[in-house]
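Up next is subunit A:
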Amino acid sequence: MLFNFANVLIFLAVGCLFVVLNLTISRLLHTKLFSGEKYIPYECGEDPIGDTRIKFNTRFYVIALIFLIFDVEAVFLFPWAVVSRSMGLLAFLEMLVFIAILLVGLAYVWAKGDLEWIRSTQLEVQAVQREESYDN
Partner candidate 1 sequence: MSLGLIVVLLISPFAGFLINGLFGKWLKGKEKLSGWISALAVFVSFACSIIAFTSVRGGGGMSGDEGILYEWIKGESFAFNIGFHVDALTTVMLLVITGVGFIIHVYSIGYMHGDSGYTRYFAYLNLFVFAMLILVLGNNYLMMFVGWEGVGLCSYLLIGFWYEKQSATDAGKKAFIVNRIGDFGFLLGMFTLFAAFGSLDFTTIFDSADAGNFQQIFGASTLVIATLLLFVGAVGKSAQIPLYVWLPDAMEGPTPVSALIHAATMVTAGVYMIARSAVLYELAETGEVVAWIGVLTAFFAATIALAQNDIKRILAYSTVSQLGYMFVGVGVGAYASGIFHLVTHAFFKGLMFLTAGSVMHAMANELDMRKMGGLRAKMPITHWTFLVGAMAIAGVPFLSGFWSKDEILHSAWAISPVIYGIGLITAFLTAFYMFRLIFVTFYGESRVESGVASHLHESPPVMWVPLAILAIPSALIGLLLGWGGHNSWFHHFTEHVFPKAHGEASGNMLVFMGISSVVGLAGIAFAWIRYRERVPAAEPTHALHKLVANKYYIDEVYNAVIVQPIKNGSHYLLWRILDTGIIDGIVNGVAAAIRLIGGTLRRLQTGLVQAYIVSMVVGIVLFLAYYLFVR
Partner candidate 2 sequence: MPIEINWQLLMPELVIALTLIIVLIFDMFDSISKTILGWLTIVGAGIALWVSIQMQQAGTVGTQFNDMFKVDSFSLFFNIIFLISTILVALISLSYLGKDDRKQGPYYLLILLATLGMMLMAAGNELIVVFLGLELMSLSLYVLAGYFRDNPVSSEAGMKYLLLGAFASAFFLYGIALIYGGAGTTSIPGIASNLTAESQSPLLLGGMFLLIVGFGFKVAIVPFHQWAPDVYEGAPTTIAAFISAGPKAAGFAAFLRIFMEALPAMQSQWGDVIILLAMLTMTVGNVIAIAQTNIKRMLAYSSIAHAGYVLIGLAAANNEGISSVMLYLLVYCVMNIGAFGAVILAKTTDGECLTISDYAGLGFRKPLLGLFMTLMLLSLAGFPPTAGFVGKFYIFKSAVQAGHTWLVIIGAINTAISAFYYLRVVVTMYMREPEEELEFSPYPSTLVVGLILAVIGVLFIGILPSLLLNSVQNSVL
């Protein structure tokens, strides 16, 4: 029982090592140019210091959210890849359906114009026009 946890320990150690190693290598290699911006903590594109009651652009979160979905899709693909051979055709079809549903979601977001960084008002204008044509 206890021995099984050794695997976990090794993973933990390797994980820590990986981070430390990469950061060290990067520190050794990168050019050392400092500017004011770089001293500010990074917070998702927002000003981290100041009044909290400000208007901020929500586009970033929408994009992040959409990205997250595909991130999670990738996570699902890993365990699937492990067993897909033994499960045969069914697993393949299922993953196709899964990806297809996500693709439909992507298409929906695309069609609604949520992938544009600056959302076009054209769609809204079109919708209003359609509505007016109904009323007439």
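Inclusion criterion for the candidates: all candidates are chains of the complex that A comes from, given by their letters.
The rule is short, and it goes like this: a residue touches a chain if its C-beta (ideal position, glycine included) is under 8 Å from a C-beta of that chain, and two chains touch if they have at least 3 such contacts; residues count from 1.
This is a predicted model, so every value here is computed, not measured.
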Could you sort through 1 or 2 and say which touches subunit A in this complex? 2
Candidate 2-facing residues of subunit A, complex: 83, 86-88, 90, 101, 104-105, 107-108, 111-112, 124, 126-127, 130-131, 134-135
